[in-house]
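Shown here is a partial selection of chains from the complex, left in place.
Going in written order, the chains are labelled A, B, C and D, and every chain counts its residues from 1.
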C-alpha cells in the first residue's frame, strides 16, 4: 500500500505527510520540513512558538506536481531554465506539538522527544529542516544528529554568541542565549563557526573554547581544508539579518546581513559542507510583519533544499 | 530608623520602596504597585512578562512631593481644583521576579510566592495593584486575598469568559483562559461578574456556574443590593478594550470598550464595591505601541488609586 | 445520497459546501456566506477583490459541531448561557470567481451571474450574506433578490451617499459611488435609508429622490410604521466605521461609527426588518490590517446570522 | 476692479485670495482660513509648524462653484438635501510665514504680527479660522480679537490645563503649556472654559483663577445663562482627541474624545455662543498619519464654518 501523501497541503505547496510514516520507513524522504512551535528556552522576549504557523499560513505555493512516490516536479527556474527539486522527495511533516501549547508538557520532555526524532531522521538518511521556535532547540536537535553522525561541526548565522562556560549538564539548564556551552560540554559538537556576530559577552561568561570561532562576514574562500569531511549542523538564527529588513525577532541588533547576503552564504555552506540537519529559528509573531517573515523563511528553506538536494554529486566529490 | 523611601523613582513618579520593608510592617502603605513579569500561563501568544517593564519605563511622572512617612502631595487636579492622593501612602514595590526570567523557577513556585505575598498584603490592610503579566496570575493573587477576607466576589473586565469546568485542583492546572474554573472549584470566589465579554465558549467547557454572570455593558445601577458588603477582587484584562485603541494584547476581539468607558466603569466599581485587590493584565511587548500601553495602564492605575483612597468615608458608608 | 458537507473548512469554522449543491436544492440552507472577489466597479482605490480571501484566511474558528443535515451546534454564548445558531444550517459556499481574476471575464458577465445567483437563492428561501468586493455589487445582488421579492427597501450603512441621477440603464454604467441611481431608475428598490452619511455631493448629481433618506445616526425608535412588511436589502459599506478603527478601506471619512455602534444598529435592523439579503463590502488588502479586517467582518457576519436566524418568531410577529 | 479670487486653489477646494486684499477691505469675507506654521512656543515635542501644510496638501476638494464676489455654491449635503455654505464668502488666505521657517524672524515678531492681523480681521467682521501651529498662538490671536471685542471668554477643548500663575507679562514669556496665565494676567480673557481635561498640574503652578473652569465632558445644557452675549474665542487643541484616533500630536493623553463627540460639541458651541475667532492647533508632522490629520482638521473646519455661517439668525436670536 502506498503511504499517504497529500499533494499541495504543506508549506511552499510541498506535499504533506505524517511524520510517523516517514519514521516508520514507509515513505522515503530526501528531506523533511518539521515545525517546532516552542519558546520555553527564552527568558527575554517570547513568541517564537508561532514561527511554524506563520511560515505555513503565508508561504507561497510553487505549484509542484507530485508523483506517486512523492517525487516533485512541475516547477522551473527561469534563471537556469532547469527544473527545481525535480525527482526529489521532500515532505512537510507538520509540527512537533502545537499552539496553543499543552501546559502539561514540560521542557525536558519536549527536548527529549526532539532529540529522539532527530536521531531517527539522521538514521534514515533524511535531512531535517527544522522551523523554530527558539534557538535552544538547536541543542536537542544537534544531540540527536550527533548520536548517528558523531561529534558535529556547528555552523551558525547569528547576531549573538550564544555561549556560557557555566556547567549545564542537562538540556533544561540551557537558554536560547547560552546553549553552545551545553553542546561543547556534552561533546555533541567538536567545533563551532559563528557568522554575523556583532554583540559583546560579559567577561564572566568564562573562557571561550578554542574551537568556537566568531566572525561577522562569511568568507567562502577562507574555510579550513578539512571542512568537507565533517558532519555539519547548520543553524540560522534570523536575528543575523539587519533589523530594518527583518524586525520580527526578539533581540534585534543593528548592522546585520541583508537577506541576499545570507542566502548566498547559506547556499555556499549547503553546497560545500556535509550538512546533515538545518534549523531556522527565532522568528516572532508580529501582525504587521508576518507576511515578510514567511517570505524570508520560505526563501531560506528553498535555498537550503536546492543546494542540498540538486547537486549531490558535487557534494560527494568535494568530500 | 525611618524606612527607606526613594522619592520619584517608581512608576508614575511614585516613591519606590522595598517590598520586604512593607511586608515587615516597617512602612505602612495604603496601596502598593507590584509588577508581575510572568506569562507561563499562556498557551497562545506570550510576551505579557514585559508588562511591568513597559509600564514603568514610559509612565508619566506626576511630580509628587513625598513626606517623611511617605505621604504624597504636590499634585492637583484642575477639574476639581483639589489635591490628588494627598496624604495617602502609595509605593511602587518593584517586581516579583524579573525579565529575563530565571529558567530555574517553576510555575508552581511563582504562583505560591504570589499567593503568600497577596495574603501578607491583605493582612496588613494594604491594597495591592498588580501589574501583569498574564491573566492566570489572578488565581494565586485572589487565593492569597481570600485567605484573609474569605470567599471573594471576582469582578472582571474581559473580552473572554475564562472558564472551564474540567477539574483543576492545582494552580499549575490552569491557563490564562480557564482559571475561573479553579477559583470556583477551590471556593476562593463565591461569585463572578464579567463585563465586556464578546466571545463564545465551546459547549464542552462544561456547565457555567450560576454564580458566574457575563455581560457586555457595565451598568452601574443594575447591581445587586448586597454588593457593597462583599470583599471584591477587581481584575482588568486589557483585551476588554477595543483592539483599534489597544492593539498590544495577545487575543484581541473586535468591538470592545473605549478606554474612557472602561475608566468610568472601573471608577464606579472602586467607589461602590469593597475592592481588596486589583490586577491589570495581558499587555504585550510591541515596540510601536509601548508608549500607548504605558499610558493606558497608567490611567487605569491612577483611576483605581484615586477612587479607592480619596473617598474612604463614602465607601464605608455605603457598606 | 447526502449532499457533501465539509465540516470546519469554511470561514468562521462553518461547514463549507458547493454552491451548486445548494442551488440544486440538494442541500437546504437557512443562510449562505458567499465571497465576491471583484472590484471593477471602483474608479478610485481598488483592492476590494481581496475581501473574501482576507475574511476566510484569518476568521476565528468557533468549533461548531455539524449534524448530518448540516445543522450547527456545539457553541454557547456565555452572556446568554444559550447555544449559538443551534439547529440552523449555514454554509460557506465559496467565492464567485477567484483572485487572481480571470481577465477574460467582463464586468457585465460578472454582474449578470451574480444577479442570477441572487435570484436563485431568494427563490430557495436562503438568505445570502455576500462578502465583497466593492459596493457596486449591491446592484446586481439586489436586482436578483427583487426579482423574487418585488421592489426592495435598501437599508445601508455608508459614509457616502452613492447616488447620481444621470441615466444608467445598464449595470455596467454604474460605479461603486453612484449605483443607487441605477437601482432607483430600474425600480429595483422603492426606497433607501442610508445611515452614517457624512460627506457632500456635487449639486450636479441631480435631484435626490424623495425616497432616498440619509442620516448619520441610526435611531431604532424613529423608524416608519410600515417598516416590518417590506423586503429589505441590508448593505454594509465598511467605510461607515471610523477610519481610526477600520483604516483598510479605499475612501475613509473622518468621524464614523465605532464597530460596537454598528453591531448594535445591524442587530436591530436584522431583528426588526424583513431582511432578505446582506452584503458587507469595501474592505481592502492591507498587510498590517488584515487580521483586524477579518475580525470586523467576522463580527458583522455573526451578528447578522444570529439576529436573522435565532429569532424567527420575533421577526414574524413584528411583521 | 474685482479683487483677485482663485477658485479651487485653497484648502477644501475653497477659493484662495491674498490676505492683504481682505485686510484692505477690497474683498469682503465672512470667514477666512489662515495657516500659522509656527512652533517656537513648544519646549517639548515640536513639529506643529507643518500643520497648515498637511491640512492643505491632503484636504478633500468639495467642488464649490464660486460667484464673482466669491460667494460659494455647488455643494449639497445629502442628509439635509440643502446647499452647503451657499452664498457665504470664505477664503483660504494662505499662511503667516512659511516652512522652512526664516531663522531671522523672532518669536516676539511673529506673535506681534499675528496680534495685529487678528485685530484687523475682527475689525472687519471676518471670522478667522487659524490652523496651527502650536497652542501658544492662541495668546496673540486672542489678544488681537480682544482689542476689538473687549475681554473674551476662552472656550477650549484640550487634554491639558495650559495654566501657570507665574508672572508672564510678555507674549515671549509663555509656552504652549501655560499661556492661559498670560491671557488672564493681561485681562485679554475674562474667563475660560476647558473641556476634555484629563491631566494633573503641579501644585506650584499657583492658584487657579476662579474664572477658569475645567471639565472632561462638554454638556450643552449645563452652560451659564449669560453665555450668549459674551464674545468667545474657540480654541481646539487636537490632543483633546483620543490618541488611538489622533496620534499625530506631541503630548497625547490616554482617554480622550472621539472625533464625533468633538464635532458635536464644537457644532453646539458655534451655534450657541458668539464665537469671534477659532483656532485648531497642535497637529504634528507624521508621515504615516498625515492623511488622517488632514481629514480631522478638515472635518473640524467644515463643522465650524457651517455652524457659524449657515445659521446667523439663530445666533442673533439667542443672543
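Basically, contacts are C-beta pairs under 8 Å (C-beta built on N, C-alpha and C of every residue); 3 or more make two chains touch, one makes a residue touch a chain.
None of the values given here were measured: they were computed from a predicted structure.
Participant: Since every chain here shares one sequence and 4 of them are in place, how many copies does the full complex have in this file?
Facilitator: In total, this homomeric complex is made of 6 copies.
Just so we're on the same page, only the chains that are shown with their structure count from here on.
Participant: Where chain B and chain D touch, do the two copies share over half of their residue numbers, giving same, or under half, giving different?
Facilitator: Different, since under half the interface numbering is common to both chains.
Participant: Determine, using the mean of C-alpha atoms as each chain's centre, which chain is farthest from chain C.
Facilitator: Chain A.
Participant: Rounded to a whole Å, what is the gap between the Cα centroids of chain A and chain D?
Facilitator: For chain A versus chain D, the centre distance works out to 59 Å.
Participant: If you average the Cα atoms of chain B and of chain D to get two centres, how far apart are those centres in Å?
Facilitator: 41
Participant: Chain D: which residues touch two or more other chains?
Facilitator: 244-245, 258
Participant: What is the shape of the graph in which nodes denote protein chains and edges denote touching chain pairs (line, ring, star, complete, other)?
Facilitator: Contact map by chain: other.
Participant: Any two chains that touch count here, so list every such pair.
Facilitator: A-B, A-C, B-C, B-D, C-D
Participant: Please give the residue numbers of chain A that touch chain C in the complex, ascending.
Facilitator: Those residues of chain A that touch chain C are 57, 287-288, 291.
Participant: Mind pulling up the chain D residues that touch chain C in the complex?
Facilitator: 62-63, 65, 73-79, 81, 83-84, 244-246, 258-260, 263, 292, 295-296, 298-299
Participant: Considering only the defined contacts, which chain D positions touch chain B in the complex?
Facilitator: Listed in rising order, the residues of chain D that touch chain B are 161, 163, 194, 197-205, 208, 212, 214-216, 242-245, 252-256, 258.
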